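The structure appears right after this line, and notes come after that.
Only one protein chain is missing from this complex, and each of the others stays in its spot.
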Amino acid sequence: MKKEFVYLGILAVLMLALPAVAGPYWLSVATLILYFAYTGQAWNVMMGFAGQLSLGHSLYVGVGAYAAGAIFFHYGIGPWAGLWVAMLLCVALGLVIGFLAFRFGISGVYFALLTIAFAEFTRIGFDHLDWLGGPGGMFLKVAQRDTWDVLNFRGPPLMYYYSMLLLTALAFLGCYFLLKSRAGYYWQAIRENEEAAQALGINTFRWKMAAVALSAAMTSISGVFFAFYYNNLFPHEIFSMNRSIELILGPVIGGIGTLFGPIFGAAVLTLLSDGITEALAALGWEIPGIKQVFYGLVLLAVVMFLPHGIWPAIAKRLKIRA
Amino acid sequence: MNRRNFNRALAASAALAAVPYVRAQSPKLKIGVILPKSGYLSFIGQSCQKGADLAPGVIRDLLGVDIELMNADFESNVDTARTRAERLIQEGANVLVGPFDSGAAAAIAQVAEQRGVPFVINIAAAPQITEQGYKFVFRNFQTAGDIVRNGLALMGELFQATNTVPRTAVFMHVNDTFGQAMAKGIGAFMPRLTQLPFKIVDTISYDPAAKDLTVEVSKAKAANADFLMLVCRLNDAIILRREMVKQRWNPMGIVSPGSPGMYEEQYFKALGKLSEHSISNVPWYNPNAKLTKVVEKAFLKQNPKDKLVFHGLNAGFTFEAILVAADAYKRAKSTDAKTLADAIRQTNITEKMTLGGPIKFNEKGQVEGIGSACVQNLNLTPTVVLPTNAATAKPVFPAPYYKK
Partner (left out) sequence: MSVDLVANVVIAGVLTGLVYGLMALGLSVIFGVVRVVNFAHGEMMTVAMYAATILFAAFKLDPFLAMLPVAALFFVLGYALQAGLINPFITRPEHSQFMLLVAVAIVMVNAMLMIFGPDARNVQLDYQLESFEIGKILIDKARLYAAGAALVAAAALFCFFRYSLTGKAIRACADNYLGAKVVGLNVKKYYAFTFGLGSACVAVAGCAMALLVDVTPPLGPYYTLLAFVIVIVGGLGSMTGALLGGVLIGVSEALAGLFITPSAKSMFSFGLLILVLLLRPQGLLGRR
């Protein structure tokens, strides 16, 4: 136990001190890593804890982003209020999907396809909603401030970095305590063998719904961050299947169900993607598509040889719990 | 850690980041060229790159200034656009040029503004980009509104020049960022342009990713309009044209008030004779301009098997964006970002290759008065038929395949 806290402590200090040594480019990369780490962790709650494979998670990112964005765009109300609307909407959406799925006994691949269908349906739907900008996108008014305007979530890149760091840390801690709590045990029981869990008297329906709701809520915060960091939203981008896949790459590579897996996975993937681009540029191989081929091959290798993700393997080496 | 220390740390990192700029008082101007070289925009990105690649040579001859291009591919993805921009700035780019896509342009603009590095947009039509009050973002291209206004006006000229009076049009457009902006523009400008003889009898929007446009064309054909007004992209333009033949729909012509697709090389390759007589009213280069001839020669040297005319819009505007950067550098005599930005603001280039007035940025960083041309596909080549001072052939309307 002690070892893990030591490592975590060191990591925390490193992350806090990062901006002092990193240039703006690396800061933006780090922010991106944290974004994927956090969102991956949110997805992990549904998958890793309750065993429900969601392949349409971009739905929550998008709805969250548009909710907070629209409120800011049309009414000038800051993200702290918009955050609650975003969470509420996403939780409602998640509950609807969960209800429809679980009541009708849909699981596994069918559930995954259901989530994809909802995401795609919403994507095309948003393309036709003029109030939200339609396919032309929603552009939030950008105000470059050198000071930290926390109320409106506007400021230098440093602010975004620390916010994302805070979110990721909170998510990590939150999940840690959740896993140790009764909810955590129920979830793991459901994940391992739902029928047995039910036989033991666990209300599987209620707990699955709780996992879905929590995951949706956490992901919606991710969406709100996205809206105010990038300041422009397009339905075909934010709801796309590509984004859904992007979100889950981190946890899958890192290790589903583990606490640190999504964070590790996000770091590895982002750095890998960057590294490949640099290596290819250095070699002078400027063929479009070659980077993604390498990327895909690495993915393939990890999935084939390290099926539980990279992190558990490393954790074993370091002799700490995943 | 209190606020003061934070600010100090911030200032320290900013100073550290600024060091490269101070050091780079080298004679070469470093221009970061961000284009979509992979992903769904790859064909256009590569087309733009051709315009960039010939720039250093031409500009050295023209202005006596040395520039170095730093190419980056944002993979038709907005996130990547942002990180690539950051990376280029990190590696010492003094100016950014790109990106063709409005979403990416918005993302890069933010980065440029934040880091105080000038960004010259080659092609992007979303009006909002120059409405944000940015001080470092410049656009030498028409906004969607301008494109529509010029496009519709050219239509009027086309009908006058060919003595035709079409009464009805069916309007088809892609349902994406660009198509929607154009549709809005048309909705706004049509009622004002009373000299146009036609009315739009039906509007049909379609998915740019659709592979099958049977339903859309059936609907359009059923509207029984005189001609087809089309805002499209390359792939759907090809599909539409073929579908029109299959459904035996032969209107007076296909006229675009301003969109890519029908003048691109792939359109001709895929459709052969069927590509004839389609018309696009787009920002274009002036075939008779002095600079055009120079650029054309350089283009042929680098691409002996290709013709500039197929890359007119893409290569032309990309080249001009780089020209703007180089010209500013010549006047500023420094690669310092702020000095460059100020110099760009003072730009007044009259000797240019695209149509319209001189390259001069207004206080929003937008160039006004960029012209459009009526480009018709004649003899398997996009040919400027209007305005008459830039034309190399006469317009043909209605098309020979027209059946009443």
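Every chain is named by a letter (A and B) in the order it is written, and numbering of its residues begins at 1.
Here is the rule we use: a residue touches a chain if its C-beta (ideal position, glycine included) is under 8 Å from a C-beta of that chain, and two chains touch if they have at least 3 such contacts.
None of these values were measured; they are calculated from a predicted model.
> Could you tell which one of B:Gln195, B:Ser218, B:Gln302 or B:Thr388 touches the chain left off the display?
Once the missing chain is taken into account, the touching residue is B:Ser218.
> Of the residues B:Lys246, B:Lys305 or B:Lys403, which one touches the chain left out of the display?
B:Lys246
> From the listed residues B:Leu69, B:Ile200, B:Ala270 or B:Ala289, report the one that touches the chain absent from this view.
Residue touching the chain left out of view: B:Ala270.
> With the missing chain put back, which residues of chain A would touch it? List them for me.
Considering the whole complex, chain A reaches the absent chain at 47, 53, 55, 100, 104-106, 108-110, 112-114, 116-118, 120-121, 124-125, 127-128, 241-242, 245, 248, 252, 256, 287-293, 295-297, 299-300, 303-304, 307.
> On chain B, what residues meet the omitted chain?
Residues in contact with the chain left out: 38, 40, 42-43, 46, 175, 204-207, 209-216, 218-219, 222, 234-235, 238-239, 242, 245-248, 266, 269-270, 272, 274.
The definition used in the following text is that only the chains that are shown with their structure count from here on.
> When the centre of a chain is set as the mean of its C-alpha atoms, what distance in Å lies between chain A and chain B?
Comparing mean C-alpha positions, chain B is 35 Å from chain A.
> Within the complex, which stretch of chain A touches chain B?
Residues 19-20, 22-25, 28-29, 32, 127-128, 134-137, 139, 141-142, 144, 156-158, 230-232, 234, 236-237, 274, 286, 288-289, 291-292 of chain A touch chain B in their complex.
> Can you list the residues on chain B that touch chain A in the complex?
Interface residues on chain B, with respect to chain A: 6, 9-10, 12-13, 16-17, 37-39, 42, 46, 71, 73, 75, 78-79, 82-83, 86-87, 89-90, 102-103, 106-107, 110, 113-115, 126, 128, 132, 175-177, 179-181, 184.
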